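Some notes on the structure that comes next.
The complex appears here minus one protein chain, its other protein chains still in place.
And then chain A:
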Amino acid sequence: MKAMTSKEVTKKVFNKEPFFILDVRNETDFNDWKIEGENFEYLNIPYFDLLDGVEEILDKVPTDKEVLVVCAKEGSSVMVAEMLEEAGREVSYLQGGMKAWSEHLEPVKVGDLKDGGAMYQFVRIGKGCLSYAVVSNGEVALIDATRMTDVYLDFAKELGVEIKHVFDTHLHADHISGGRIIAEATGATYWLPPKDADEVTFSYQSLEDGNNVKIGETNIDINALYTPGHTIGSTSFVVDEKYLLSGDILFIDSIGRPDLAGKAEDWVADLRNSLYTRYKQLSDELVVLPAHFMIIEELNEDGSVSEKLGTLFAKNHGLNIEDEAEFRRLVTENLPPQPNAYQEIRETNMGKISPDEEKQREMEIGPNRCAVR
C-alpha cells in the first residue's frame, strides 16, 4: 500500500487518465465535494460501513485500473486500504486526505510576456481557485494569492525573483487570501479595490480604475479595469496587452454571481455593464485568465484554464443573454448554495477575525461556488 500525493493525482486529472476513487467519507460530504476527473470512476462507501471487512465491496473495486482510497484527513483511508491489501488488492491512499487535496496548488506556465517575462497560473485543483504570477526581469507580481503563502514564496525563490506587488481582484468570499501575509513577509505592496475594502482593518494600497503598475524594467503593464458585479469593487487587469485577468466576473463556462455580499439585486446592472459593455470594448484577442474554474472540463490540455475573449463572447452562455430581465433572473434566482462559511471568510479577508490554520482549513472545505451557469 502506498501513499499517493495530491500532486500525483493532479497529474492524472490533467492527463485525463482512467482512475478509480474509493471515497470512504460519509455520503453527504462526498455528494457535496469530491476529486473530479474526466475519466475517473467513483465508489462512495463510508469507512464506518467497512469496519467488519471489505469482502462486500471487493467485486465493485476494479483490478484493471489504479485504485485510490480517499477520506477527509487520511486515517480512515489508510485503514480501508490496509484491509483491501489484506484481501490481495493493490491500492493507494490519498496522503493528507481531502484536506491536502483542497490545499494543493499546481503551477502551470500560461505563456511568455514581452522581453522574456512569463505568466504563471497556480491551479488549486481541489477547490477550483486560480491565482497568478506575472514575472518580468527579476520581479514578480502576484494576483489573488491563496493562504498557502509558502508556495508563492518558494516559487519566487526558485526563480530568483522578488515579489514586488500583490493584488486581489476583489474581496474573496470562497477562500482566504494570502495577499496581506505575503506582502508583510516580503515588503511588497498590497493592492485592494477600495470599494471592497471599506471595512478592512489593515492598511493597503488603493487600486483604482486606470492604475498602471509596471513589473521589472521591461515595462510589463498591469492595467486596472473597474468591473463591478461580483462585488462592488471587482477589478480586472489587462497584463502586457495580452492577458485579461477577469477575477470572479467572467469564467470560461460561466459568469460571476452577484450575491455573495448580500447585494444581488443591486449589483446585477453592474455585472451586466462590466460584461456586456466594458469587456465588449476590449480586444477579442485577449486571453482571459479567470480566478476560478467550476468544472473539470474547463481545463485545457496542459491543465491551465484560459480562453480568448472573442471565443467566450461566442460560446459562453452568460455573455449571450440579450434580454436584461432574463439575465437578471439567471444571476439572482435558483443560485447554487453559497460557498462554505462565506461570511466568515469575508471577515477573515477584511482582517476582522483571525481564525487559526485548522479553522481556516475547515472554513474553506468544499467547492468555490462563485459562478452561475
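As a convention for this text, contacts are C-beta pairs under 8 Å (C-beta built on N, C-alpha and C of every residue); 3 or more make two chains touch, one makes a residue touch a chain; residues count from 1.
To be clear about the criterion, contacts and distances are computed from a predicted model.
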**OP:** Tell me the UniProt name of the left-out chain, picking from "Sulfurtransferase TusA family protein", "tRNA-specific 2-thiouridylase MnmA", "DNA-binding NarL/FixJ family response regulator" or "Cytochrome P450".
**Re:** "Sulfurtransferase TusA family protein"
Subject >> Touch criterion as defined above, residue of A:26, A:205 or A:223 at the omitted chain >> reply: A:26
Subject >> Touching residue (missing chain; options A:79, A:181 or A:319) >> reply: A:79
**OP:** Taking the full complex into account, find the residue in A:22, A:35 or A:71 that is in contact with the omitted chain.
**Re:** A:71
Original post:
What chain A residues would touch the chain not displayed?
Top reply: 26-29, 46-49, 51, 71-73, 75-76, 79, 362
